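What you see is the complex with one protein chain gone and the rest in place.
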Amino acid sequence: MQKSYIIKIDCPDEKGLVYKVSRVLCENDINIIANREFVDLENRRFFFRAEIAGVLDIDNLKSELHKTLKNSANISVSKKEKKNIVLLCTKEAHVLGDILIKHYSNELNANILAVISNYNLLEPLVRKFDIPYYHISHEGLSRVEHEKKILECLREFEVDFIVLAKYMRILTPEFVSHYRNRIINIHHSFLPAFIGANPYKQAYNRGVKIIGATAHIVNDNLDEGPIIAQDIIRVDHTFGWKDMQMAGRNVEKTVLSTALGLALEEKIFINGNKTIIF
Amino acid sequence: MQKSYIIKIDCPDEKGLVYKVSRVLCENDINIIANREFVDLENRRFFFRAEIAGVLDIDNLKSELHKTLKNSANISVSKKEKKNIVLLCTKEAHVLGDILIKHYSNELNANILAVISNYNLLEPLVRKFDIPYYHISHEGLSRVEHEKKILECLREFEVDFIVLAKYMRILTPEFVSHYRNRIINIHHSFLPAFIGANPYKQAYNRGVKIIGATAHIVNDNLDEGPIIAQDIIRVDHTFGWKDMQMAGRNVEKTVLSTALGLALEEKIFINGNKTIIF
Amino acid sequence: MQKSYIIKIDCPDEKGLVYKVSRVLCENDINIIANREFVDLENRRFFFRAEIAGVLDIDNLKSELHKTLKNSANISVSKKEKKNIVLLCTKEAHVLGDILIKHYSNELNANILAVISNYNLLEPLVRKFDIPYYHISHEGLSRVEHEKKILECLREFEVDFIVLAKYMRILTPEFVSHYRNRIINIHHSFLPAFIGANPYKQAYNRGVKIIGATAHIVNDNLDEGPIIAQDIIRVDHTFGWKDMQMAGRNVEKTVLSTALGLALEEKIFINGNKTIIF
Partner (left out) sequence: MQKSYIIKIDCPDEKGLVYKVSRVLCENDINIIANREFVDLENRRFFFRAEIAGVLDIDNLKSELHKTLKNSANISVSKKEKKNIVLLCTKEAHVLGDILIKHYSNELNANILAVISNYNLLEPLVRKFDIPYYHISHEGLSRVEHEKKILECLREFEVDFIVLAKYMRILTPEFVSHYRNRIINIHHSFLPAFIGANPYKQAYNRGVKIIGATAHIVNDNLDEGPIIAQDIIRVDHTFGWKDMQMAGRNVEKTVLSTALGLALEEKIFINGNKTIIF
């Protein structure tokens, strides 16, 4: 039976790559529903994503593509289906709640396997939706010890993406290395403005007329990972920093929701410290 | 003890109104924290809103203001406190869920007294949050009979605002007359484009590059009440109408949330078929 | 010597089209710098645009592509170079002036061959920039007679696009037929809201909180052609309709500038009454 799949390829650029890929697809009687290609001319790198339909064996197709392309090519082929995610949070309910409601209404293209938090504050909310909640307190633990406990908990699940739904702790490079390019964070400013703590206070003190939110892939450096999505709202002199914080919550939800949607549909490529979004 | 209040005044414009109002406040030892005034020059009408702080008797103050101003002035003085709202919905969870989460996190400046729906689909969601849910089916009933039942239900509550959280039925002028200027609706287009049913399908068919949402006061004519807030998002040729619908949900939530916030803080004046937002 | 070209193809969808096209390119030693493909599943139509680099003969390449694809395919191959445009205007200077300044600063990817107007008001401005100005008054002429004169004038030039830079007259289908899909108009509302005359007055009367502008391809029905680009700005109750008009001028300029840029880079496909923008 015909099914839908997503192919993602990135490799050093050379002539004829689209031809090579499309020939493999054509010979396997696979139809391209939509595709996008982009060549980063500065770094001479080729990025290709296609939604395809056909009857196919994923491993066979990957192997044929690998034979056709250089060995150095990153190739993924996956069925269009729900991904598995785990949410990390701290105390704020708005981003978490937004994802829970979407999940409850069957609007999220993902299964929420668990919520993990260093506080128990949000447990009653998560329990309402019959999702496992793991309270892993950081108190009395070093950062490494705390992360070790979280990693143990995460190992129980086959996780596609970890979503930091206002998780207010810094992750070590060691932790990040276990889920390279699969941890998505929402930062409550239009990065790179207002890196670090209390962006709304920083924004208030600077007197900006726009505040924003940034969803990004977490890498080894705080607030410096590849940016997936950003959006802004307008503020004025009548906003104290708490008003900015409250107003910013809508845009935090929207931006993380957008970024998570792109991740779940496999529309994100990592290109050095940037993203390519198809 | 000092408390915070909100004064709203609208009346035919004449010279000296700010002076008259501020004199009454000054003589009562009341401080103005913030105020805005606007004169609609076309219709020669004066609008004034102030946040004040002091020790005061609401009825006395209103009576003094009435003595000072013309009899025709609309004057309201109210404590800054939580308002009471009832939500009406049909089948879609996203707007309702957003308000429930805000209420749960104590971010909504309101008490949700009840949710009323013509379906029972959203009952499990509402029950999670321990809020009364009234399923009042419209089946087998005329519009008037159905509304009569809803009105009976509403009469149990002291309602400040009725919020149509994707309530997909048209309200009769008779119903509206009971809650004049106190029913807030979210329409899923940037009105006046795409009045009526299926705005996302209409938008898709027209090939627009922007879709929007409009929160408005409900009056006697469908989708024609005074507009409180509007916002938009960008779409492109890759969006089918269902993609537009899904994408539009974030902006529907944000716009209704904004409009409801303005209503709860008493920042909206009705001026004919328009609003004045302070 | 290697040069840059743009290929645009649209035809009924079938399996293997990307393969067929990329094979032709590969066999001709042509490199694809970037490409986008989109299939309109509803109408089963395939759209493809690629920026390519190589040494090539345009006619040969087109003929090879035509051999490979169905006869019904629309295929264009063109050098990346400046296009030729003629501007039509009436009395308002802001959109025209914006294009003139861009042209003067070498930021417009086009040669302005002439400006045609039914008034002589803007002649002094256009003359400053040493561009021919044709004053073709409509007074005393029927619409058809007037358009005939404009067509005669236009025939002197090899025009790629006609830009209506606030040309306030309706064009007949007869006129449009001479430049099918090559006339770009800026309408001062977010269509389809406020079709026809005086959109800002209509917007003011409706009390909207957002006004917009729409750039579109002109077809036979007023304000109903395929939309290329839209944008909006926020207004509030303090804006009279003339304030809206003034505020709207910035967004009119920006939207037309965006749409014209897309046209000059050949990024627009017409798909029925919609556009596909790559």
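For reference, chains read A, B and C in written order, and residue numbers begin at 1 within each chain.
Operating definition for what follows: contacts are C-beta pairs under 8 Å (C-beta built on N, C-alpha and C of every residue); 3 or more make two chains touch, one makes a residue touch a chain.
Since the structure is predicted, the reported quantities are computational estimates derived from the model, not experimental observations.
The absent chain, not drawn in this view, touches the displayed chains A, B, C throughout the complex. The residue from C:N185, C:S257 or C:T275 that touches the chain not shown here is C:S257. Although one chain is not drawn, the whole complex shows that of A:V115, A:I227, A:M244 or A:A263 it is A:I227 that touches it. Check A:Y5, A:F38 or A:F175 against the missing chain and you find that the one touching it is A:F38. Checked against the hidden chain, the listed residues B:V39, B:I58, B:V144 or B:I170 yield one contact partner: B:V39.
Counting over the whole complex, subunit C has residues 34, 92-94, 97-98, 100-102, 104-105, 107, 125, 128-129, 238, 246, 249-251, 253-254, 257-258 touching the chain that is not drawn. For subunit A, the residues in touch with the chain missing from this view are 38, 40, 42, 190-194, 206-210, 212, 226-232, 236-238, 240, 271, 273-277. Not every partner is drawn; the one left out touches subunit B at residues 15-19, 22-23, 25-26, 29-39, 41, 234.
Assume only the chains that are shown with their structure count from here on.
With every chain reduced to the mean of its CA atoms, the largest distance from subunit C is reached by B. In terms of their C-alpha centroids, the spacing between subunit B and subunit C amounts to 41 Å. The residues of subunit B that reach two or more other chains are 238, listed in rising order.
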